[in-house]
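Apart from one protein chain that is not included, each protein chain of the complex appears where it belongs.
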Amino acid sequence: MLAAVTLSLLRGLMTTLELFFLTLLFALPLGLLISFGSMSRLTPLRGVTKGIVWVIRGTPLMLQILVIFYGPGLLFGLPLLPRFTAALVSFVINYACYFSEIFRGGIQSVPAGQYEAGQVLGMTRPQIFFRITLLQVIKRIVPPMSNEFITLVKDTALVRIISVYEIIWMGESYIKKGMIWPLFYTAVFYLAVNGLLTLLFGRFEKKLSYFR
Amino acid sequence: MKRKLLILALMLGLTLSLCACAAKDKAPQDGDTAYIQEKGTLVVGITDFAPMDYQNENGEWIGFDADMAKAFAESLGVKVEFIEINWDNKIMELETKAIDCVWNGMTLTEEVTTAMATSEPYCLNGQVVVISSDKAADYQDTDSLKTLRFAAENGSAGAGELESLGLEYVAKPTQADALLEVASGASDACVIDLLMAGAMIGEGTSYPDLTYTVQLNSEEYGVGFRKGSNLAEAFNTFWKKAYDEGTVLKTATAYGVQESIIEK
Partner (left out) sequence: MPVLEVKNIEKRFGTTHVLRDITFSLEEGQALAIIGSSGSGKTTLLRCLNFLERPDKGSIAVRNELLFDAADPATQQEAQVRRKRLHFGLVFQSFNLFPQYTALENVTLACKLLAQEQPDFRTGKACILKEINERAYTLLEQMGLSERAGHYPHQLSGGQQQRVAIARALAMSPDILCFDEPTSALDPELTGEVLRVIRSLAERRTTMIIVTHEMAFARDVADQILFMDGGVIIEQGEARQVIDSPRQERTRQFLSRYFAG
C-alpha cells in the first residue's frame, strides 16, 4: 500500500516540480525586466510597471489562477488555455513581480560609488553591470530568494483549484477511499524538496562569502 | 499626467466590458451538440465519488455515472474524457467550456437548475445524518439533532438541509472530508448523500464504526449541461432508449444502485 501511495504521490510531485522549475525559468528573467521597468527614468513606464506589480502583489495568487484560467472564457468566450499552462502563466506573472522587487532592492543597495568607480576606469554600462554590480546584487538577494523559492514549492499546491493534479490533490484523493495518512504523507515530499533547496542555498551563500 | 492615466484606465475598462458583453451575446449555445461532435470529445466533469465515479486499479474511471457517460458519448459518436474538477467551480467550468457536462450524482437543487441546462432526473437520493454507531440510538429524529456539531460539504444539498433546519455546520470541500471530520471526532455528525453513505460507511468499509440515521429529505440526481445547451435533450432521448433496452438497470445493478433508479 505504501509503495502504491508513494508512487502516486511521486506522480503528483512531478507536476509540482515541473511547475516549480518552469516558473523559475520564466519568472527570473521576466522579474529582472520588470525591475528595470520599475527603476526606469521614463515616468509612464515606471508608473505602469509599478501599477502592475501593485495589482499582482495586492491580490491573492489563487484569484489570479482562477482569472487566468476561467477569465478568457467567462469574459470573451475565448477558448481556454490548457490547465497546466494557465497555472504556469499565473505563477510566472506572480513570481516575476515578487522577484522584481527583490532585484530592485538588490540593485539599489549596491552603492553608487561602485558604479562611479567603474565609470571612472572607462568601463561601459554593460561591463559595469556584469563585472561589478551583478555579483554584488546576487550576494545580497540570496537570502530573500531562498525564501521565495521555498514559498514557491508550497504555493504550487494552489493549482489544484483548477484541477491540476499536483501532490496535495493526489494525497487528498485518498481521503475518499478512507485513507487519511497519504495527505499528511505529502509533507515528507515537501520537506525533502525544501531541504534540498535549503542545502543548495546554504552552499551558494557560503560560496559567495569570500567577499563582503 | 495623472489625469491622462486615469482616462486611459477608464477607456481600457470600458473596452474590456464591451468585449465581454459582445462575447456573451454571440455565444452559440443552441449548437452545443454540433460543437461536441465537431471537436470529437465529450469532457465530463466529475469528482471522485463512489459508486458513481471512481477509478479502478488501472486508473480508469468506472462507476454507474462513468459507465453511462461512456455510453452517452458513444451514442453521440465522440470520445469521452473525464476531468476531476473542483466542485465549487462547476458552473465556471461549464460556462468556459473547460468541461461539457457535470455528471457526478449531482442533486438537482434550485441553484443547479437555474445555472445549468439539466436533464430529467435519473436517480433518487436523499440526505442522511451520519454518526458513530454507539451514539446512533439517541439521534433518530430531527429534533434530537440540535445538540450535535455538524460537518457538510460546502454548498452541497446536505448543507442546504442543515441550513433550513437552522443548524450550524463546518463546511468542508468534499463529502469525504465531512466524513473524515466525524471519523476523527472533530464533528459529531455529518450530512451526506444516501448513495454515498451506503457505499462508504458501515461494516466492510473504511468507516466501520459509522452509521446513518435520519433521512432529511429526498431528492433527485440529474446531469448538468451549459445553460441553453441542447445536449440535455439529447441526453433525455439517449436515456429513455437505454432504459428501454435494459442497459440502465444492468449497469445500476453492477454498482449496487438499482434500488434508486427512476423508472422511465
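By letter and in written order, the chains are A and B; residue numbering begins at 1 in each of them.
One rule holds for everything that comes next: contacts are C-beta pairs under 8 Å (C-beta built on N, C-alpha and C of every residue); 3 or more make two chains touch, one makes a residue touch a chain.
As the structure is a prediction and not an experimental result, all values here were calculated from the model.
Shown chains touched by the hidden one, complex as a whole: A.
Considering the whole complex, the residue from A:Thr59, A:Gln114 or A:Asn147 that touches the absent chain is A:Gln114. Screening A:Val5, A:Met62, A:Ile132 or A:Leu197 for touch with the missing chain picks out A:Ile132. Per the touch definition above, the residue from A:Leu28, A:Met62, A:Met123 or A:Ile180 contacting the chain not shown is A:Met123. Residues 111, 113-114, 116-124, 127, 131-132, 135-136, 139, 210-212 of chain A touch the missing chain (whole complex, contact as defined above).
Basically, only the chains that are shown with their structure count from here on.
By the touch criterion stated above, chain B contacts chain A in their complex at residues 1, 5, 16, 19-20, 23-24, 26-27, 48-50, 54, 83-86, 89, 92-93, 95-98, 174, 176-177, 180, 183-184, 200, 205-207. Contacts from chain A toward chain B in the complex involve residues 43-44, 47, 66, 69-70, 72-80, 83, 160-163, 165, 169, 173, 175-180.
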